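Below you'll find the structure, written out as structure tokens, and then a few comments.
Missing here: one protein chain of the complex. Every other protein chain is in place.
In order of appearance the chains are A, B and C, and numbering begins at 1 in each one.
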Amino acid sequence: MELYLYIALFSPLVGSMFAALYGAKPRTKIAGVVPSALLITSLIASTILLAHILSTGEIVHVEMMTWMATGNLYIPFGFIVDQVSVTMMMVVTLVSSVVHVYAIGYMDHDKGFNRFFSWLSAFVFSMLILVMSDNFAGLFIGWEGVGLCSWGLIGFWYHKESATWAANEAFIMNRIADLGMLIGIFLVYWNTGTLQYEGAFAAMQNLDTEILTWMGIFLFIGAMGKSAQFPLHTWLADAMEGPTPVSALIHAATMVTAGVYLVVRSNELYALIPDVGVFIASLGAFVAMFAASMALVNRDIKRVIAYSTLSQLGYMFVAAGLGAYWVALFHLMAHAFFKALLFLGAGNVMHAMDSELDPFKMGGLGKTMKASMVMMTLASVALAGIFPLAGFFSKDIIIEAAFVEHHFIIYTVLLLTAGLTAFYSFRIIALIFHGEERYKLFGFHPHEAYKFMLVAMSPLLILAVIAGSLKMTYFEMVTAVLPATEYHLHSVTTYWIMTIGTQIFVILAILYAYKKYANSSIKVPDGTSKMEKSFVYKLLINQYYIPYSYEQYLIRPYRELSTIFWKQIDMKIVDASVDGIAGIIYGTGEKTRAMQSGNLSTMLKWMVLGLVILLSLAVVFGLAARHFDEIKVILSGLGV
Amino acid sequence: MEIGLNHYLVLSTILFSIGLVGVMRRKNLLLLFFATEILLNSVNIAFAAISHYYGDLTGQMFAFFVIAIAASEVAVGLGLLIVWHKRHNNIDLDSMSTMKG
Amino acid sequence: MLDHILSILIFFPALAAVLGFMIDKNSIRAYGVSVAAIEFVLSLFLWFSFDSSISGMQFMEQIPLIPSFGINYILGVDGISLFIVILAAFFTMIGIASLTDTKNVKNMIITLLFLQMTMAGVFVALDAIVFYIFWELSLVPMLYIIGAWGGPLRIYASVKFFLYTFAGSLVMLVGMLFMAYFYYQATGQWSFAILDWYRLILPETFQLWLFVAFFIGFAIKVPMFPFHTWLPYAHGQAPTIGSVILAAILLKMGTYAFIRFSLPLFPDASVYFMFPIAIISIIMIVYTAMIAYAQEDVKQVVAYSSVSHMGVIILGTFALNVEGITGSIFLMIAHGVVSGALFLLVGVIYERRHTKMMSEFGGLAHVMPRYATIFGLMLMASVGMPLTINFVGEFLSLLGFYQQSHILTLLAGIAIVVGAIYMLAAYKKMFFGELTNEKNKNLPDVSKRELVALIPLSILTIVLGIYPTPILKPINNSVESIVQLMHDKSITEEAKTRIPNLAASKGIEITRTSMKEAH
Partner (left out) sequence: MFEAIAFYLFAFLTTLMFFITVTTSQALYALTALAAGMIFISAFFFILGADFLGAVQIVVYSGAVMALYAFGMMFFDSTREVKEKQGNKLIVSGLSILAAILVVLIFAAPMVTDNIVALYPVIEGAGNTQQVGMVLFTKYLVPFEVAAVMLLVAMIAGIVLAGKKMDLSITLMNDAEIKDMKKDQNKKVLS
């Protein structure tokens, strides 16, 4: 099995390097095909591992080599495939295989084609390290690695100012969180003496709650960055500057869920500190609502989907925070499928519309892009959580869990958010595919994507539809390592009322969205309508003014402070004081140079002055020596 | 009225400061030499007086050597003075400023 | 040969430099490269025959110079100095190999060979006076390099560099003399041998004063805030090769000396000054990183980033535990590789455009993709990306200091954020965006000669990031013996608790730092 582990892990790396070889050369299909083939190899290897685990329940654990060893610190490159990581591996390899194949078509005309595949495969490799590592340091390697690849891919079109800006923003914001993560790792090391999950979690059982709380908080700060939780969420929406396959893979299915994975992986730690768990759940619920509200009005398809991702991440954190780790993981998996599908569908639309992102300028695309419409609609239905698609099974169970755990505020928030989710999802569906064909006004000539791209998307479609039915199998598998909490309402009636109520609520939201946006009276908003002038609309479209205030109150002061530090403090104080010392010496030299006028008479006068000074010193010291005792008394009186 | 050592010392000091005045205010090199002679002689008085009052000949010996030094100083100094005068046709101190730093 | 390999390492380049005056101008480059290559092979041979299981000094040599004052020519390497010596030889080699066409190339190569002598000397000297001589001698070639081949402000920069560092080292010399005097008082014999001094237990007040004296010399060399202002000038004016060697090796003298002198000689003072120094390091890290962000000249960005990274090294050193000190030594090597490479990279673009202003560039990734890739790699290494060489050092340094103070480590950890900010901003300004400046449209990508220097550095950056063990292990052994020595020597209660007792925790006898070998 170890062989399969290595194949699964390293074939993306080989693919990345292969594509990198063509990095500076003109684009060639082979640079896309080979990494994709290698990724499919990785997918197959992961599937074999999954089958192995499903059949035997054995955990594959290997230690490849030592990475760092000094003092008491010992960090190996160790990899573990257990029920949790194999889930992630499946999600990662599956979605990325799909995205790779899809991207061969999508990036067809881009001159950075080879570079793109190099980065994309490198990302998959980093992500696999992240999920497969058996220690915190290895996790951190992957953690930073995916950050790096995300930087490269968001800024893939590096000639665009907005793209590079977004790339740097994402990287730096993630770094802030990584600092928290690093501190968390240090805490783990100095308190447990090891960074291996196994040893560390075992040692944590005997530690103080206070230390554990700090550990939990700092590790969660790391998770907040990667999973774009409030207040570090702004990078995710800006990250949509990257190519759409990137958004589908990194910013929907895999990287952003790393935070959830971390919390799930550290479940033994978080089980010991339920207070932090509640905090995580509350933050998750808040972010779910907060992100959904921003998605309501946004006029950029990708950003809407990004906010929806953010909102769903909130759901996952609610589950993880409340101790329903397997539910979080399950939702993560289901979400990966339908959200990637949604993004790829959006990619098709963008491709058709020459990278136009404003859904108000589309409309009626359903006629020309039937397949894309079907896929996106199904994905949205899944996202909205309608029976019997994936979202129903994964998302409703989170809402139920919140109810069962008696966190009714969270429950209410999540329920409302479910409605909002349905509304905004179908708002864009309606705007894109239904209603008048507004795009004609702008001279677009939409066309359906390549066949093979659609075929590539189909596995995701299937999974988005059927994933729900795998729930019980999955539950049995994953609870071998995670706490097996089942969430059943005590009363069957309540259960039915709740489920049906939720469904009706969601369906009403969908219908409302259709009614509002699928009719023929929709115009491209020009800022004059009453709604657009309302305060709430402005607040939401400006993302609660958070990016603005970051720019105003963090970035700009930082820039100005840097300049002040450089120009004022470093040059004018620190350096000037050094130069000042030198200047004093030079200055004294210049001044006393006048003494050496060369005029003998003047020099004689100076000589006499020197004589007088020496004589006075003689007198002073003579007197001091004579009256030494008295002086001592006076000095001691002064306290010297 | 007994004349003590201090009288001589005070006299020597007065002469010494007259010499200092000369050293400082004279711009003529020759007259500057005169002033230095005064300085040396004032010290000689002090030496002789100390020698007398302590009954020790060391002071007188020193006075001898001071006189010897004064004599050689005059010899060399006047030689230099003449050379300078030949070159520049004056012996004004203010004209000697080649050692300007 | 093995008995005298260290002397050979020191004096071979010097001898070759003297002979170099006789070499014809056209063949001097080949001569220089071959001499440096032989030197590098010798240093590799040193590593090869180095026994990494021994923690003490190896290849010791001792020749009496002034026996009545206990001044001897003592050399030796341990795990701490070994790799810096190799790195010095390595950088001299690739520095000469990648040397672009400068005027007076003969003088430059001869100067570099002299510099190599002094660098090797500093790191292997085990006698304070010999150490001091090499320490000061190293200023002269660098002064010449900056003063003769530098930019428009070169005279100011070189004089500032020289006077600043020289003033600091004079204070250090006073410290050394007093130390020797104290040794004389205690034992009745004069000795300047560092290993003899190690055995001396000083009263705490003496330790404090001597620590300060040594600290001033070392801190200016490092350079630590607020003594850092000579560095940007020196880097800004120095030619590429000067900056590379200055950043890669010369700065390491200060941090190396902290580990060689300050820690084992004054363990109590080290503990006493741990927090003040940590705070200075944090100021260094954050403050200079912010200044780096404000720079308009890409070389200054790299220069200030050096200061920032040196802050992390100092922090790791004053963690006073094995993890921290090992990390800081590793980071010295890592920073040498990475900042050396970055300065070389800046030199590449300066060579083509004769400007270092970032506003002149923009969109370079379009025309120089290979250059952009290597720069990106080094940028990520500098930022501390895992699996690059810098991360290992930074991680261990911070991890080590975390044991001493949580809050300060958190503050120092800001390094990874602010580091990313200035580096990414600089990279964005230079490489991203549209290619607007006409002059940049036809820039050639990196040439073969430049790749000769850059490829080995890139490989080192990644290989040592993934597999640092061959270097970490010898360092670790030597550091363990130093930490144990510090623990044994310390007097105060606080020092005893702050410095871990390895012998107790590991239950093994750690060989005392080679005192026996010294005599």
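Rule of thumb we're sticking to: contacts are C-beta pairs under 8 Å (C-beta built on N, C-alpha and C of every residue); 3 or more make two chains touch, one makes a residue touch a chain.
Please read these numbers as outputs of a predicted model, since none were measured by experiment.
One chain is not depicted; across the entire complex it touches A, B. Where chain B meets the omitted chain, the residues involved are 1-3, 5-11, 13-22, 24-28, 30-31, 33-35, 37-38, 41, 44-45, 48-49, 51-52, 54-58, 60-61, 63-65, 67-76, 78-83, 85-87, 91-92, 94. The missing chain lies against chain A, touching residues 601, 605, 608-609, 611-612, 615-616, 618-619, 622-623, 626.
Rule of thumb we're sticking to: only the chains that are shown with their structure count from here on.
Between the contact lists of chain B and chain C, the overlap consists of A.
If each chain is reduced to the average of its C-alpha atoms, the one that sits nearest the average of all protein C-alpha atoms is C. The chain pair sharing the most C-beta contacts is A-C. The chain with its Cα centroid farthest from the Cα centroid of chain B is A. Inter-chain centre distance (chain B to chain C, centres taken as mean C-alpha positions): 64 Å. Inter-chain spacing, taken between the CA centroids of chain A and chain B, is 92 Å. Separation between the centroids of chain A and chain C, computed from CA atoms only, is 36 Å.
By the touch rule above, chain C contacts chain A in their complex via residues 160, 163-164, 225-226, 228-230, 287, 290-291, 293-295, 321-323, 326-327, 363, 365-366, 369-370, 373, 380, 385-387, 391-392, 395-396, 398-399, 402-403, 406, 409-410, 413-414, 416-417, 420-421, 424-425, 428, 431-434, 466-469, 472-473, 475-476, 479-480, 505. Partner chain A is touched in their complex by these residues of chain B: 20, 23-24, 26-27, 32, 93-94, 96-101.
Those residues of chain A whose C-beta lies close enough to touch chain C in the complex are 23-24, 65-73, 137, 140-141, 144-145, 148, 151, 155, 158-159, 161, 164-165, 168, 171-172, 175-176, 178-179, 182-183, 185-187, 189-190, 558-559, 561-563, 565-567, 570, 574-575, 578, 582.
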